[in-house]
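Excluded from the complex is one protein chain; the other protein chains are retained at their positions.
And now, subunit A:
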Amino acid sequence: MSKASFRIWRGDAGEGRLVDYTVEVNEGEVVLDVLHRLQATQAPDLAVRWNCKAGKCGSCSVEINGRPRLACMTRMNLFGPDDVITVTPIRTFPVIRDLVTDVSYNYTKARQIPSFTPDPRVKPGEMRMRQVDVERSQEFRKCIECFLCNTVCHVIRDHEENTEHFSGPRYLMRVAELEMHPEDTADRRMIAQDDFGLGYCNITKCCTEVCPEHIKITDNALIPLKERVASRRYDPVVWLGSKIGRRPAKDTPKVPNT
């Protein structure tokens, strides 16, 4: 058993401050354990969201020493005995209280994406997919919706005014997944740029750096989506092709805002 120094952001509706605590730490514990001990001993009203304590539900996203992380997957032995450990709520989303934020922005963005659109002539039960095609989207399906990627993305983190026009890496990845689906017939490339703000992403890879599922968001979703969008609207040769009528464009509009 040892002691650790914590600085935790306490407050609600945006106003708050960092409060210092000294807490007991036992071998093998993670930051979430220590937050729970704080609740049990010194700060019964400390708000923290969690659920699985196994890195699988994505509830416990906070920022620990300035880095967006899962509290339940951040081991205490990462820190030296004299380190002060700062824990703040994820900065991009509004604070409800203490470490708990309102992440509804993400659900709004999710609902705007036109969902999987198979060819209507394919009857239920007839669709077949090969493993190589399944594997590609399986990487993206590992997502636990912790929104650490959306939190770290400087497009909205540092520029709140962009939230309306930018869906964040999590949902651009969803668009990419659907655009790579062999049985999907919708074309989301125009709205990826116009409505979901792919052009704001400058591929600086912070989303990839923080993803607890180690999804290669930038390399495997965002850049391939940028390339697809480039083909649809920034490629003069393809544009010429569409002018002489070779590839008629049919763009799927985004789902009316819900």
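Please note the rule applied: a residue touches a chain if its C-beta (ideal position, glycine included) is under 8 Å from a C-beta of that chain, and two chains touch if they have at least 3 such contacts; residues count from 1.
We take it that contacts and distances are computed from a predicted model.
According to its UniProt record, the chain left out of view corresponds to "Succinate dehydrogenase membrane anchor subunit" among "Succinate dehydrogenase membrane anchor subunit", "Branched-chain amino acid transport system permease protein", "Probable Ni/Fe-hydrogenase B-type cytochrome subunit" or "NADH-quinone oxidoreductase subunit C".
Within the complete assembly, A:Cys201 is the residue of A:Ile113, A:Cys201 or A:Ile215 that touches the hidden chain. When the omitted chain is restored, the residue from A:Asp83, A:Asp119 or A:Glu164 that touches it is A:Asp83.
Among A:Asp133, A:Glu213 or A:Asp251, the one in contact with the hidden chain is A:Asp133. Residue-wise, the contact with the chain that is not shown comes from A:Val152, picked out of A:Val152, A:Met173 or A:Ile191. In the complete complex, the hidden chain is touched by one of A:Gly16, A:Gly55 or A:Pro114, namely A:Gly16.
Contact between subunit A and the absent chain runs through residues 9, 11, 13-16, 63, 65-68, 83, 86, 88-89, 91-96, 102, 129-130, 132-133, 136, 152, 154-155, 157-162, 179-182, 184, 193, 197, 199-206, 209-210, 219, 223-224, 226-231, 234-235.
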